[in-house]
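Heads up, one of the protein chains got dropped from this complex, but the rest are sitting where they should.
A and B label the chains in the order they appear, each numbered from 1.
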Amino acid sequence: MAIVHVPPQMQKLTGGLTEVEAEGDSLRRLVSNLDTAYPGFKDRLIKDDLVAPGLAISIDNVVTSRGIFAEVLQDSVIHIIPAISGGR
Amino acid sequence: MSENFNHAQIIKDPGDNYKILGTRPVRHDGVDKVTGRAIYGNDVQLQGLVEGAILRSPEAHARILSIDTSEAEAHPGVLAVTTSADFPDLGDKIANLGEGPVNLAHLAANCLAKDKVLYKGHAVAAVAAQNVHIAREALDLIKVEYEPLPIVTDVLEAMKDGAPLLHEGLLTNLVPGGEKAEAPSNISDHHHFKRGDTEAAFEAAHIVVEREFTTQTVHQGYIEPHVATAHWNQDGQLTVWASTQGSFSAREQTSEVLQIPISKVKVIPCEIGGGFGGKIPIYLEPVAAVLSRKCGRPVKIQMTRDGVFEGTGPTPASFMRIKLGVDEAGKMTVGEAWLAYDTGAFPGGVIGPGVMCVFSCYDIEHAHIDGYDVCVNKPWTKAYRAPGSTHVAYAVESVVDELAEKLEMDPIDLRLLNAAREGTKRVDGPVYPRIGLIETLEAAKNHDHYKSPLEGPNRGRGVAAGFWFNIGLKSAATAHVNADGTVTLLEGSTDIGGTRTSISMQLAETLGIAAEDINPKVADTDSVGYTDITGGSRVTFATGLAAVEVGKDIISQMKERAAKLWECEAADVEFSDGIFSQGDNSISFKELCAKLSRTGGLITARASVDPQGFTNGFGVHICDLEVDVETGKVQILRYTALQDAGKAIHPSYVEGQLQGGSVQGIGWALNEEYLFDEKGHMLNPTMLDYRMPTALDVPMIDTVIIEVPNPSHPFGVRGVGETPIVPPPGAIANAVKSAIGIRMTELPMSPPRVHSAITEDGNGAS
Partner (left out) sequence: MGKKIHVSTTINGEAVEFLCEARQSLLEIIRDTLTLTGAKEGCNNGNCGACTVLMNGVPVDSCLVLAVEAEGAELETVESIANEEHLHPLQECFLEGAALQCGICTPGFLVSAKALLDGHPEPTEEEIRFELSGNLCRCTGYDKIVRAVQAASERMKEVK
């Protein structure tokens, strides 16, 4: 099971949990499973198959540019962080 | 030859034995650039070329009631006039344009205002005419009726209830998380991170320092104004000659604003006269395109200098509150940051990296960070070299310095005690891979500059550290191997500071040939694979990686040719140092090139890469200065920039990045700021009044390159371009404190500000 660190602004969805576990070998499957356990995640994280505007997802300390197709390992650690952009 | 170009001290990695990397060949585009032959955006000459000019708003916030262009259209010599009415309606579409999502309606409305102008200088209309003088005459004939609205330019004022709203429907985006606030405001994003128990940790801390800081709007200040030339052909094909940091990004932005397929747009990147983040967004391209469509001629628009200051994206002003606590030994246990950056006219500024960078140099267990992105009636802010990081480094490094004073500790020792290292977890989550902050701090501590005495009244020394990411993103490259043993390399990264050469050197190292035997070309969007922007300190890293992959492809194809010559298996052919061999057979790269056409034809190789993940760069700067207490003027006496640069491919250009970034940081620290009157009009939109550093304002900038290899690049390359602007304001503020005993909590530390701080301090008001 991968570990997802839940940022403060999303802890409402997890009832206050700061980290949760989820299954899935791609970000798409992981977020879908997460959304089943804690409804609302998918809407927040994914827009049109991409990571939602303003967000970035770090998988094992690597920020992925592959959106929902990013690979997730059994013991991956996932962080949700702001996107770096010089203006949108 | 007796001259000494005074090269940097380089602290090498023990495993380093490269042949080409680390040498200093003359750049491939050098002769063109010292003889005046290089073609920059404004040097484009085309059949039937006409010139354009932009009408800019005299109001900082107003509703546009009407625009009457009829007189301008009738003016002799005018060929076309355009307003936003000629742009397609984009609704609220978000497009992902390579370096991040863009709200297309905002992008288009920034190129030509729609129903409202949001800042003084906001583009409203444009004219194409036989020459620029006629175009400017015609601008005066365009009648725009404005209904002025109340303005807000200060970030804290704009956050208050009842502040004038720039966007009536703007609901704060809660980041990370994507949830929206309920009531509209000027706050576009609220970023929030928390770990541990900060309240208890502050309670338990031995010393706590809390300070508030403000910084003003500053501009990238590239010497070449924005310029674009567009030709809309009768077959619907649009060609754009652009001065851009990313030709593919410019193509996507232009095609989205105009709602035409990207295959209908070709962007030809010209030489670019500086960017520093400011030439990622488009301003002129779709405007020139529409004018060209209307008049059937190619149209070139170059911004005026005041147009650049008032109409393009500077980097934000900010308000920051930083609170740090340490235990008795000096270990930082807890930190709190409250940050508000103005994003200018439209949402989407640089607060995101600000919140990630604020405590990025240190290992702090308990932390709480809030960051706000706030709309104000100023130009839409954009990236400027390590966007968002310089602000927070100035604030945090000032507080760290104050902690060192209170602890009576050497400021470098305090930083060493708390420095982030491999395995440190940043407050926003990610854990650092191999990084070089410790090595850089140690090199600073051992540097002759830090050990030398500094004497004399009103003189002081300061140090500061700084952090920036290097992004990866996509790059492509194609190579053609020539029969004479040279290689033509096509790549898509705009060359702002010698990257043709730093990329070519990586291919040369891979192939075991001389850098001069690579012939690099920056190709247009029809001629090379997709390549993201020149930005994020990524080109030498990612496009360099593409070049390495191309090299591997060439070697593997050439092994097959060698195998043909020797009637053996390709798998049995070895390659090292530019020689192919198998048993007693051997042949050099060049010799084998001469045989290619007879063994199956010349070779083409290509690679497209999308390296995942950040690397990180850390800098430490040491500054000596003297304050003239009569006038408040600060003179930099000695300056040293040290950086964990990874493998320095071409050390001269690494030094150049360190020196140039330092001096931009010195300008930001000491002089540069946008001054506004109460109507929101910029008072100093000229280079003389904005006051960037001249050669006379700064000393030589010493550099030290610490080559801590990046584990995610075959040669250990880290990006170096952005980090050097981060430490200077903190280092200078700390040096000013050491010189005159006053902590400057506002940037810039310009003569009037320093002078009034000295006067107030003398009156006991400190």
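As a convention for this text, a contact is a pair of C-beta atoms (placed from the backbone, for glycine too) under 8 Å apart; a residue touches a chain by one contact, two chains touch by 3 or more.
Since the structure is predicted, the reported quantities are computational estimates derived from the model, not experimental observations.
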item	value
Shown chains touched by the chain that is not drawn here	B
Hidden-chain contact residue, picked from the options B:D13, B:D43 or B:E212	B:D43
Chain B, residues in touch with the chain not shown (by the definition above)	1-6, 24, 26-27, 29-31, 33-40, 42-43, 45, 133, 220-225, 271-276, 302, 304-305, 496-498, 650, 652-653, 655-656, 659-664, 686-688, 692-696, 698, 700-701
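Operating definition for what follows: only the chains that are shown with their structure count from here on.
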item	value
Complex interface listing, chain A residues touching chain B	5, 7-10, 12, 43-45, 47, 50, 52-55, 58, 61-66, 79-88
Chain B residues touching chain A - in the complex, by the definition given at the top	94, 96, 99-103, 106, 173-179, 189-194, 277, 280-281, 313, 343, 347-353, 355-356, 380-383, 387, 428-433, 469, 471-474, 535-536, 610, 612-614
